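Below you'll find the structure, written out as structure tokens, and then a few comments.
Note that this is a trimmed complex: some chains were dropped, and none of the rest were shifted.
Just so it is clear, A and B label the chains in written order, and each chain counts residues from 1 on its own.
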Amino acid sequence: MSLFDGLKNTDMRVKLPVVCFIWELAMIILFGVFIRYNPQADAHYIVNNSNTTYLNEFYFRYPSFQDVHVMIFVGFGFLMTFLQRYSFSAVGFNFLVAAFGIQWALLMQGWFGSLDYSTGKILIGVENLINADFCVASCLIAYGGVLGKTSPVQLMIMTLIGVTLYAVEEYIILTLLNVRDAGGSMVIHIFGAYYGLAISRVLYRPKLNQEKNGSVYHSDVFAMIGTLFLWLFWPSFNSAISNTGDGQHRAMINTYVSLSSSVVTAVAISSLTQKKGKLDMVHIQNATLAGGVAMGTASEMMVSCYGALIVGFCCGIISTLGFVYLTPLLESKLHIQDTCGIHNLHGMPGLIGGIVGAITAAAASEAVYSREGLVSLFNFNGAFANRSASTQGGYQAAGICIALAFGLVGGTVVGFILKLPFWGDAPNENCFEDNIYWEVPEEEEKSPLVGMTYTNHGNNKPAAAEPRMQEH
Amino acid sequence: MSLFDGLKNTDMRVKLPVVCFIWELAMIILFGVFIRYNPQADAHYIVNNSNTTYLNEFYFRYPSFQDVHVMIFVGFGFLMTFLQRYSFSAVGFNFLVAAFGIQWALLMQGWFGSLDYSTGKILIGVENLINADFCVASCLIAYGGVLGKTSPVQLMIMTLIGVTLYAVEEYIILTLLNVRDAGGSMVIHIFGAYYGLAISRVLYRPKLNQEKNGSVYHSDVFAMIGTLFLWLFWPSFNSAISNTGDGQHRAMINTYVSLSSSVVTAVAISSLTQKKGKLDMVHIQNATLAGGVAMGTASEMMVSCYGALIVGFCCGIISTLGFVYLTPLLESKLHIQDTCGIHNLHGMPGLIGGIVGAITAAAASEAVYSREGLVSLFNFNGAFANRSASTQGGYQAAGICIALAFGLVGGTVVGFILKLPFWGDAPNENCFEDNIYWEVPEEEEKSPLVGMTYTNHGNNKPAAAEPRMQEH
């Protein structure tokens, strides 16, 4: 009977619509009060000079924005479809969380960054949309750490607070400390990974049923859709908000080079650590991306192509080794159940990325960047006009610590909020199963052996057996 | 024996190649007579000033074009793969129809819009390709209404006439009446939806075998590929042919905001209307897109971000409710069998989009748009120089009626043409089954229970049982 009690708790019929409606109505009110088009998107922008029309920032950011957008919804969504019976939740809740998150991010990041103080309005344009996608990425990383174990209501709460925390840490790191982090090794990946891991630690389930925590053949192929779109568009991710011109150009090249190197070493280590040298799809799906994460800070800097290659080389190795050796230890020793291995893909490579960025910044010289290049790239203007490259390196290192602290402390607090008993999370027996929160198609089956018809969703069958049978 | 008679009719070996060859040969002749490169794509364009080269419209439209292109072929194609055994037809016939349709659309829209009267030639460039994709979108919407019940020959006829009707109604609405409809709430969605529904009504099958009219687990995941690419690139769809500069920028932002809101309310209503609050993939796959449809007319206007949010909010609700309550009524009361629920995704949101556009246009003021902005956006030049905003609102409303009339009347006529008995549509028992028109892979099976080998495509088995067995 405890199973049925458990199932009852997961009924979302009141909780989820209430949360969705309250939050969306709040968005409408807050958008009405605060959000306006920025001058480049406002009808007053019209000018007769076609040259000026064509210099609208839309044309220099929109292709990158769309690449990032695909990463958030297709990349992250499909990467998480690898579980045998959790694809609806992977791609569906990713969709819900991201669509809500970008709205809240536009507001939170707007208050901290794009507020027009004379009017009290947030003026948005394409760059804000990119930043909103970035912000949501951190929450989706965290989702990877708790995949299969949380209800959609918990995810909505995780996202609401996660976006809020992100906007604050981003403001402190990027604006107050003038740290450079174009692709977010620190503000996105470190924060997101440790936010998710801390939540996962607090929500530890000692008796978790791991039977469904694995893939089937076609779910692994679906996950490769996510992997590839993430891998392909990561150069756009790391260059999307860099300075126009050489900044975007260089950030893209460095990321591309680093990623290509990760693939080769991830394959090598995957083969080396498996019995009979067979490759593991988990490594190919994840560790191949580590080079992109680790280029998040330094991509726009003059890190040089072979530098990027070395970073990707190391991260492909470390990330794969993490999946093989560290993830089991995290569960057994630290009681962190990291479903997607976010510590291996975002945590460690993010830390490496932050360190690489700090070192590269500290080593920056006028000989390599030119004086104008150095000022422009590191924003040594205004209050930061007298900052030296080595001081900048120190601030970069401080950024790592702040992102880590926000992730760990914020995640712990959110974890305890999510531990409250009424959010409708699945009981241990039903984790990693779509049919707790989704109408899963019932497939009537005619047996090829005896020709008789039966329904494989009979109510008298144990719930745990259902999803597997649907696959027939 | 009637089953075999029925199957015999569906043999496409003569009909389909004949239609394909005749129509493609006609295209070659007509392209030879009429189609030329426009000056921006012609070798004479060469100038020494690199600035001018870089101002080629290619650079301001091509990224949007590619996003739209992905929506048409991957978005629409995969969205329709949700049926358990109709994925080949969904994505394959979508491919055929769209590839033929864009050729015919270049001609039809060219005669009405891009004809150079001095030479009698149609001059094409990237904007024409976007418009051709738009035109074809309306036919693919209509395909969604008859999915699973029509032969490829019927689809080719539906497309030939559909594109023709589209070009005429588009000319009347956009050119003669100077109605604004950048993302086609009216000319694409209303026309396409009611064109398809009228055809579906005439082709009503009272004894339709609905057994296969449902999904399996992985077909629902495939459909999410379609959903996500449609959702992601809809901002490009609604901004692709807007004025360069702030027009495209604003159209994109409005659509993005509206879509994000649809997702949240679609999820809320899906949970609220299902037993035990479980989400239904049909709603997530479709109703999340309603905000994009409903922003099709007003996206380039100063509708404001919270206005867009409200439109998405309402359409997510209405569209989901349509799937739950209206679709069954349409079938039982009006005898409209709407396979993909195009009335919920394109019909109602299209009507809302047309109305929102009319109201927004009527309310346009120089204070909000500036005089130049107003003239530029609503094209208050030449014959329309003296038109006021409120008059424009009236014309916008007229556009809704014209699109609706073209869809309903055109669809009814086409429906009766398609009802002729020799087009090779599937008998009731074989609707929603790929193996009428496709070689479906035969999968020999070793029984895991008794170790014996059998072929599950034995000819002595009832046809209806075949596809299910192939899934083993």
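Simple rule for what comes next: contacts are C-beta pairs under 8 Å (C-beta built on N, C-alpha and C of every residue); 3 or more make two chains touch, one makes a residue touch a chain.
As the structure is a computational prediction, the values presented were derived from the model and not from experiment.
S.K.: When 2 copies appear, how many make the full set?
M.R.: If we count every copy in the full complex rather than just the 2 shown, we get 3.
Following the convention adopted for this analysis, only the chains that are shown with their structure count from here on.
S.K.: What is the distance, in whole Å, between the centres of chain A and chain B, each centre taken as the mean of its C-alpha atoms?
M.R.: The mean C-alpha positions of chain A and chain B differ by 32 Å.
S.K.: If we count contacts the way the header does, which residues on chain A are in touch with chain B in the complex?
M.R.: 11-17, 20-21, 23-24, 27-28, 31-32, 35-37, 40-46, 48, 50-54, 56-59, 62-63, 66, 69-70, 73-74, 77-78, 81, 85, 87-88, 91-92, 95-96, 99-100, 102-103, 124-126, 129, 152, 218, 222, 225, 435-441, 443-446, 448-449, 470-472
S.K.: Note which residues of chain B are touching chain A in the complex, please.
M.R.: Residues of chain B touching chain A: 55, 59-60, 63, 67, 84, 211, 214-218, 220-221, 224-225, 228-229, 231-233, 236, 244-246, 248-250, 252-253, 256-257, 259-261, 263-265, 267-269, 271-272, 274, 276-281, 284, 288, 302, 304-306, 309-310, 313, 368-370, 372-374, 376-377, 445, 447, 449-450, 454, 456, 465, 468-469, 471-472.
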